[in-house]
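Yeah, one chain of the complex is gone here, protein chain that is, but the others are all in their spots.
Moving on, here comes chain A:
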Amino acid sequence: MLVSDSAMAIRGLHKTIGRKKIIKDLNFDIRPGEVYGFIGPNGAGKTTTIRMMVGLIGITSGDVVIKGNSIKKNYKKAISEVGAIVENPEMYPFMTGKQNLKHFARMTRGITDARIDEVIRLVGLENAIQTKVGKYSLGMRQRLGIAQALLHSPSVLILDEPTNGLDPAGIREIRRYIRKLAVEDNVSVIVSSHLLSEIELMCDRIGVIKNGELIAVRDLHEKTDSEQSIVSLDVHPRDEAIEILNTAQHIKVLESDDQLKIQINRNDVPGLVTTLVQKDIQVYGVTVIQSTLEDQFLEMIGENVIG
């Protein structure tokens, strides 16, 4: 992909601290309006990479180009396009949410009071905005962090572990407005996490980082066609069903305690059910229990060794 076409282009990025190579030759692109999941175990280099993206730490070699501007050579222009939460959504605990937002709004030109109110509404903090941030729950601080990052309407939003400390409802809500930003406002969003399951549903693509190297990039929209899933079948009689699966469909039964677990392409599920019914097998339930992506991910990252 051309540097000029991407919202953010990472080219040959290295970070060495002392003798330790923390980041080794990262290359990837974030497209306009896509949600990119940056996945890896703790210590893999996610936060280090994010710090380089926003200029908090020096780049040993390589570059980060945001909307055509290098973070190294043209810092102010590059960073103007970025809103970010790095590591934790840290705000001034002795000021209210509103005072915090006003503080950061003053650091960029042209942010109106109306815009401040708009982002407060977007993240749903209207009722808590006059409360001191020291009294906020982690979920509320996470929302305030996102509000702060959105103040100047950036074209790239970087959220480091945005689901940390959130309950399932909170994660669902964050997912909802991240999708909204990407789809409606064409904002590119980079979300990092060490848990695939928490961000899988909001991402268009994921990049997997391990020991400072990008080891896989996967487009999640291709999943439905080619990905295998584990499906659990509640059928009667079981032995006949297993017979049919093995001989007629050439599907291996992985487990057969109460229910049958099989690995199958998602698209083949309706056909399989029809076959079973035609052969007089009573089908009580069909459940897709796991995408194999999670398994592949765990397999891919294996054990992360820092150093």
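Everything below uses one rule, namely that a residue touches a chain if its C-beta (ideal position, glycine included) is under 8 Å from a C-beta of that chain, and two chains touch if they have at least 3 such contacts; residues count from 1.
One rule holds for everything that comes next: contacts and distances are computed from a predicted model.
Chain not shown in the complex: UniProt lists it as "ABC transporter permease", one of "MIP18 family-like domain-containing protein", "Multicomponent Na+:H+ antiporter subunit C", "NADH-quinone oxidoreductase subunit F" or "ABC transporter permease". Screening A:A84, A:I190 or A:I251 for touch with the missing chain picks out A:A84. Residue A:V54 is the one among A:A9, A:I30 or A:V54 that touches the chain missing from this view. If you put the missing chain back, the residues of chain A touching it would be 17, 51, 54-58, 75-77, 79-80, 82, 84, 86-88, 90-95, 99, 103-104, 106-109, 148.
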